[in-house]
Every structure is written in structure tokens, then in C-alpha cells.
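The complex appears here minus one protein chain, its other protein chains still in place.
The letters A, B and C name the chains in turn, as written, and every chain counts its residues from 1.
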Amino acid sequence: AALATGTAAGARAAGDPAITEIQDWNRYPGKGVDATPYGSPSSFEAHVIRKNVPWLTSDPISSVNFTPLHEIDGIITPSGLCFERHHGGIAEIDPNAHRLMVHGMVDKPLVFTMADLKRFPRENRVYFLECAANSGMEWRGAQLNGCQYTHGMVHCVMYTGVSLKTILNEAGVKPEGKWLLAEGADASAMTRSIPLEKALDDCMVAFGMNGEALRPEQGYPVRLVVPGWEGNMWIKWLRRLEIGDQPWQQREETSKYTDLLANGKARRFTFLMDVKSVITNPSPQAPIRHGKGPLVLTGVAWSGNGRIRRVDVSVDGGRNWHTARIDGPGLPKALHRFYYEFDWDGSELFLQSRAIDEAGFVQPTKDQLRSVRGTNSIYHNNGIQTWHVTEEGRIENVEIS
Amino acid sequence: AALATGTAAGARAAGDPAITEIQDWNRYPGKGVDATPYGSPSSFEAHVIRKNVPWLTSDPISSVNFTPLHEIDGIITPSGLCFERHHGGIAEIDPNAHRLMVHGMVDKPLVFTMADLKRFPRENRVYFLECAANSGMEWRGAQLNGCQYTHGMVHCVMYTGVSLKTILNEAGVKPEGKWLLAEGADASAMTRSIPLEKALDDCMVAFGMNGEALRPEQGYPVRLVVPGWEGNMWIKWLRRLEIGDQPWQQREETSKYTDLLANGKARRFTFLMDVKSVITNPSPQAPIRHGKGPLVLTGVAWSGNGRIRRVDVSVDGGRNWHTARIDGPGLPKALHRFYYEFDWDGSELFLQSRAIDEAGFVQPTKDQLRSVRGTNSIYHNNGIQTWHVTEEGRIENVEIS
Amino acid sequence: GDGEHFKLGRVATPDELLAWDIDVRPDGLGLPDGRGTVAHGMEIFDENCASCHGDFGEAVGRWPVLAGGKGTLQADRPEKTIGSYWPYLSTVFDYVRRAMPFGNARSLSDDDVYALTAYLLYLNDVVTDDEFELSKENFADIKLPNEVNFTDDDRTKEPFYADKSEPCMENCKPDKATIKAHAAILDVTPEDAGEDDQPASGGIE
Partner (left out) sequence: GDGEHFKLGRVATPDELLAWDIDVRPDGLGLPDGRGTVAHGMEIFDENCASCHGDFGEAVGRWPVLAGGKGTLQADRPEKTIGSYWPYLSTVFDYVRRAMPFGNARSLSDDDVYALTAYLLYLNDVVTDDEFELSKENFADIKLPNEVNFTDDDRTKEPFYADKSEPCMENCKPDKATIKAHAAILDVTPEDAGEDDQPASGGIE
């Protein structure tokens, strides 16, 4: 028996009162066009929120919360649900007092206001942003019950801004310049070193997301966009860009965001986010409530290498694979939405998804990753996730043989 | 002289205090990850809201508000800013008590719950939705100062839902079926007749927008999506689909949404939204504050016929035209974002944009429209808009020779 | 139908169809049993409708006008009412039944709606006898005067659409542009407009 029916199967002979009785909303007018100048979700969707895990970090102002992947669809993450990660809380910046400085190995150091930035030619691009620590809890084995917690440090939005190349070019990068330091204006003055080659490739200085101004927690009034690379590099509240000839070895590229291997060595500058996917529905927070029959399995896949070429789904823990349907045009370095529809016969399932990107990389199993890296890497865990579905439709995060 | 500088041009010799003095947000931590489980825009963006015009309608519960087109960029309208039009206020519907009935000329009449609908194969598509009355105030001449008011009854979002064809097929449409009646569950029980050919082409039954559940004012829990056709047909709070062999001649396709011509005749069933564009920046609500020099002119274009092939921009009131840069992939029946960057010499301008769609239709002038239709049509005004820019950067809605 | 079936949903019951299938077509399809006179309609109208639409359908304030306006469709300010504009009577019955009185929809009996529809015919001079009774039986016989003036969508034949040649790009007009008309509501955005700030051409419908 399923957890609950939720289907229309149980109409009474006389008819479902939801139909035969006139509902209030069909009789009495609702709120007018002056009620919500800036709209919000229905009160019936109050459970669709970012969630944090208090014991993961020492303080909520240097912490993370997670995107409810199991509650959203398509490839665009609603701005209000994009996971947050900050190291000194949300800087609330007056855009009129914000400046962006470009200096170092340049022809002339420059300062821009927000109004200046908005006079450069603009572009709009959809990109995923994944924290390198996404799924980091799962290195040692299944930990948390829900894709919001295991995979919710990813989001995908449309950015509006200026090509970083345009802005660097305005200052004139000297030939000796090889690296870029990007710095935020928040209380952690977050910094990362970025190879100049990437900076001049597809990076953006973005002031918009999903059509409107950046949200405060995503770096309002301006952030760096570093497509396909780890989220920590996408400096929020961006105030400074320095050109140099070496990396700066900042705290976020030495103490953090380096990947400790089993042999005690640690990889540094592991920028690119590898090919990855996860089934978002059904999943532990979104069990099967409708019993046997047609079931929509869906999830997201992404890769820092560009487009997703294919996603395969297994319902028997990787014995057999079925190629899923990818919905939409497939934008490079953006989330891809996949679906696999099937008739559930009510028996136990082991759900897995496996993405293949356009560079030909295949999403590895967690055991493959561990065999090379051990279990202390924290970052870059893109292993295949397994959800165990019981006959009742309950779902759990497991590891299997 | 420009309205205000807003640029970094005026730094003092000693340096701008916004840089030389440590700002509070760079020293003291901000709010943590538990502060805003569902996020909102910065308080500095409080002016970016939908606005209504009280005297346009008799009551805000049967009225309209407008998308602030001059404050957004890209092609996706933030859900909280999508214009609202409803005839009985915002129905606040409990999704567990919502039903969708399919009946009429079908093999068997069916009832679906929301849970049922979510078991059909899904698709995600980006479409514009324009009210047929958008720019309706401008038939007789320039009326309102701002593209929010003249053109703000349009939005563009990504919908998640089920192909209408899939749902109709489940009930089995009889060969005699030629028209579809769609009905809402709100206090106006809104209805429209839709040719079955369109219904089986690209229409959707959507429960998601921009990744999350539909917003209440956009029809939560489920609405009809009728790509490229007038917004009134996109029945919100959708509860019923009836198949028939003739149109129903409902109030919204007779008394309203028929286009009165100068000769007293009226066109009916004018479903398709014609090729159209508007410059959103600069515009009356977004004057030029930065003086001479680099200027980003931008706007949106769309057509119910599919993609926009080209947008031309004139700065001299249609004497000479420059082809604008269209940003992005160009999705059919979606907004297209265009840019035209130029150096403003500080002289008077007459800004216009002219879109051409993939069917080859060219956006007409307002006078061309009036020459055939007169000025009493209310609906389907897709004429070329003129903004007059003064030497001070002020902007006004005008009509010119 | 053809194509894949998912066996989702369930068959609607007759009671459910009865409850929701309330639409009415010009040919009378969908009309319920019932009847009502002009005189009775006037009583209901005065009590439930006149506060917004006026005693004679002439409207109070900005609420919709329901009667009058005949001969105004080519005028500068057309008044589009049931009598002057609407093509079909079924629309009156259907709409009043589904959406009126505004604020308390679905509160009228079918007989009430017949009576109100009869009264609206009377206010619009389509019937002149206040003893007139409208019913399911005689409904489809009644025609509204403006039906003939509705035509199909022929926008693609309009000259500027029919002509798909490339538009002019250079020196398209001889003289420098001059302003013919400024926005009627100059420098008045709605948020600071007073009650009396109304456009030259009335509101949207």
C-alpha cells in the first residue's frame, strides 16, 4: 500500500464535494491588484524553503543553507530558493556606496560605480553554480536523508551583466598578468585567485539574476560569475579585481577548497565542477504517495565541461540503465532537467542516475571516487547517488553492493 | 547637463570615502543562513514593483497591474513582478481541494487531482504572455509616461506542466470536437473558447512557473498556457476543459476581446498577439542620468508567430534605423532581449524600435494601425512606440510627424 | 484518443458534470430548465444589481454600463452594451449565472437568471413587454441586433502585414521629427495621480 493516495480515485457515487459544492474561491472575490506589489508563493507552499543544518557549522553567519531541489522543476532556480553560503553573513550594501576597483598589472587602475558598470555592453547567460563542498558529507557513506541536504548546494539562474573581459580590457591587462584576484566587500572580504585565461574566457561581472537585481545573499549589487567552476570562486559583493603574475594562495584556496587525498597529499586549484546528476523526485523528502502505476522520475544533471550529452537512470541499483529524456535546449554549464517515466509495479527500487558530459566524462560511482581519493576530500564529490524505495514508497539514502 | 552624474568621475584627490573608509558591511557580519528561508530583493530595490492605475478600472479586484519593464533585464520576468489581471481577485485555492474536469465530446469524462496531473510526462517551456489590451490606452495618442504603463501587460516565464494534448487524449477527443472551453475556478469563473487545433498544438496545463509552483495571482495551482495567443485565454485556476463543436461565445470573446473597427464592425477571435517591441531603457521612468557618452539602449521584442528575426532601433524618430543585437538563443513565442549601444552626444533623440518576426511580419506604426482600424479597438495595439529624449536626459511618451 | 494512455484520473460522475457544466451556447446548448419575467427580473435587479449598474443599466460611477449606447459604435466614444454591441443573448445568461452579482457569484437560481436576462433585454429595448417571460424554450429564438457586425480575424490582410518587403533603413522620412502630441497625462505617474487624473480616452475594459 502506498503512503497515501492523493489521487481522484476515491470519488463518492454522488460526486466529490470539491466539485459538487461551491467553493469559497469560486463565489467570493480574492485580493486585488494592489495587494501584492511584489508577489510571493502561495501559503500552501510554505514548506518550499531553503533549510540549514545547524550542526554543520559553528555559526549561521558563516554557514550554508540548501536549495529544496525536490520541490522545484525545470532548470531555473527561483531566486528566493537559491542556496546561500557566506562567511560573514549577508552584506547589505547600498549600491550608491559600492565601487569596483581594477588594478595591479594593468595600464591604469580604475574605479567604477554601479552606474558605470551599467553602461558597458551586457549579456544574459544561464549557468549553474555548485559549491565544491556539495555532497561533501557523503564521502564516508550515506549521511543525510534528502537531496536538499545531499545535493542542495547547487542552483542555476540567468545572469545579467558585463563580460569580465570587457572590464579588464578597459584597464588594459599587461602581458605579464597571469592571475586575477577577486575580492568581496563583505565582512569576510572573501578572495579567490583565478587564472587569467578563465577570466578572459567566459566570466561575467553580473548585477542581475533571473531578470531582476541580484539578491543580497547572492552578492547584491554585483558578483563574479565563473561558469562551470566551484561556487566559492564566484565572489559576491565584488569590489576589487587585481591582476598579478602568480596566484595569491588565499585562505579559500589553501586551508579550504583543497582536496586531501588518502596519502596525505592534497590537490589544489581543483576549479572545475565535474559531471554530476541526482534524482530529485522521488527522493527521501518526496516519497511516492500515489502507489503503483505511472510515475514521473526526474532530476538534474550538470557539468563544468559544458553540456550534458546523456543521462542514464537505473531502478535496480546500476544493474540495468535506461537513457532518460532531457527536456529543453541544453545550455552549456547550466542545469539540465531529465525525466524518466515508468509504471511502478510497487516493488522495491534502487534509483540511480548517471550523467555523461559533452567532453565524454562519465559520472563515477562513489566507490570509484573513494578508491582513488579516500574519504577525506570533502570537496568534489560527484558520485552516483542511490535512493532506496520501499514497497510503501518510503525512500532512504543508502549505499549498496 | 545630465540629470545627475551617478558616475565615479568625481573622486576627490584624497580618494573616495566609499573606498578609503571601512564600510560597516566590510567589518560587521550580516544576517545568517537562517534569516531568510525564502529570500526577497534588497531593500534598496523597493521601488521595483508592479504598479496599478486606480482609475483604469472600477475596482482593484477586477483590474490590472503592470510589470516594471524598465527595471528588469534578460528575458525571464521575476515571478513576483509578472503583471496581474483578474476579474474576481486572486483565488487562494487549496491544491488538495482542486480538481480538473475534462468532458464534453470525449470518450469518457474524467476528473484529475493535482497529484494525478503530476504523474503525466512533463515539459518546461519559456513563453511570453501578453494581455490583448496591452498598450490599449495608446490607441488615441500618447497617454501614459512609462513603458511599465504603456507596455507592462506582458511577462515571460518558464512553465512546467503537461502538454494539453496528453490530457485531452487521456479522455479521448471525439472526431466531432472542434473547440475547447477552458474554465477557471475563481470568483469570475473565467472562460474562453479555444480552437481544438491550437489546443492540440502547443498548449500546456502548467503547475509550475520559473521553477517553483505557480504564483496565486498566476493561477495556482494550475493554469492553461496558450503560447503566442492573448493572455486572457491562458485560463488561471483551471478547473474545467470541455470539448465541443462550436465556440461558446463567452463574455470574454464577445463583450470583451473583440476589436471594434472605425466602421462599426468588430473583429472576433483575434487570438494571436502580433509582432511587437518596446525600448525599456532609456524610457520615461528610466531617464538618462549619466550625461553624454556610452549608453546602453535595451528593450524587448516578441511575436505570437514564433521567433523574432530582427529588431531595428531608430534614434531620430524613424528616419534611419540600426539593427540591434539580440541577446540569447531566441526562443519561439518568448521575449527576445535586444541591445543597441551607442555614444550619446547629448542632443535630442526620438527613440523607436521595430521588430520583424520569423513569419516576416514587420511591427507597424501606430498611424498605420489607426489608418485601418480607427482608434476604438482597445486591443492588439502593437504600434511602434516613440520616446522623446531631451538634452537633459528627460524622457517623454510622444507621437511625432 | 490515439497516442499513449496513462490511466490517470477517474470518470466524472453525473452529479459532478451537473455541478460544473454551467456554460450556455448561442444555440441554447447548456441552458437549464427554468423561466422568468421582465417584471420579476426588475425586482431582482433593483435589489442585487442596480447599486453598481444603475437602475436602468446606465452604471454607477465606473462600474460597467449594461444598456443604451445604440448607434455609438462609430462614434468618438462608443458605448458597448448588451443592446448596442453584444452578438448573443446566451452570453448574458451564461455570464450572469457564473459571475454576478460581483462579490457573491453563483448565488442566483436559474429562474432568477432567466428573469434578469429578460429584464436586461427589456432595458436594452430588445423586448418591450414587461410581461415577457424568457425560458429555456424561447431562448434561442431571440437575436441581438449587433450580431451581424462581427467579422473574422483578417489582420494578415491589412496592408502593413500583407506587404512583407524589407522595411526602409535609411532616410525614410524627409524632415526632422517634430512632436505632434505629448503623453496626455504629463509627468503624472499613477502613484501620485489624484482621483481626477483620468486619461482622455477612458480606462481599459
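Observations on the model:
One rule holds in what follows: a contact is a pair of C-beta atoms (placed from the backbone, for glycine too) under 8 Å apart; a residue touches a chain by one contact, two chains touch by 3 or more.
All figures in this text were calculated on a predicted structure; none of them were measured in a lab.
Counting contacts over the entire complex, the absent chain touches A, B.
Against the chain not displayed here, subunit A makes contact via residues 51-59, 62, 64, 87-88, 101-103, 107-113, 116, 119-120, 133, 136-137, 139-146, 149, 165-166, 168-173, 181, 183, 187-189, 191, 239-240, 242, 244, 246, 248-251, 254-256, 258, 260, 262-272, 274, 284-285, 312, 316-321, 350, 354, 356, 360-362, 364-365, 368-369, 372, 375-376, 378, 380, 388, 396-401. Along subunit B, the points of touch with the absent chain fall at residues 7-9, 11-16, 19-22, 26-29, 293-294.
Throughout what follows, only the chains that are shown with their structure count from here on.
The touch graph of these protein chains is complete, with an edge between every pair of chains.
Ranked by how close its C-alpha mean sits to the mean of all protein C-alpha atoms, the top chain is B. Inter-chain spacing, taken between the CA centroids of subunit B and subunit C, is 24 Å. Of all residues in subunit A, those touching 2 or more other chains are 7-8, 11, 16, 19, 26-29, 293-294, listed in ascending order.
Each of the following residues of subunit C touches two or more other chains: 6, 8-10, 16, 20, 102, 105-106.
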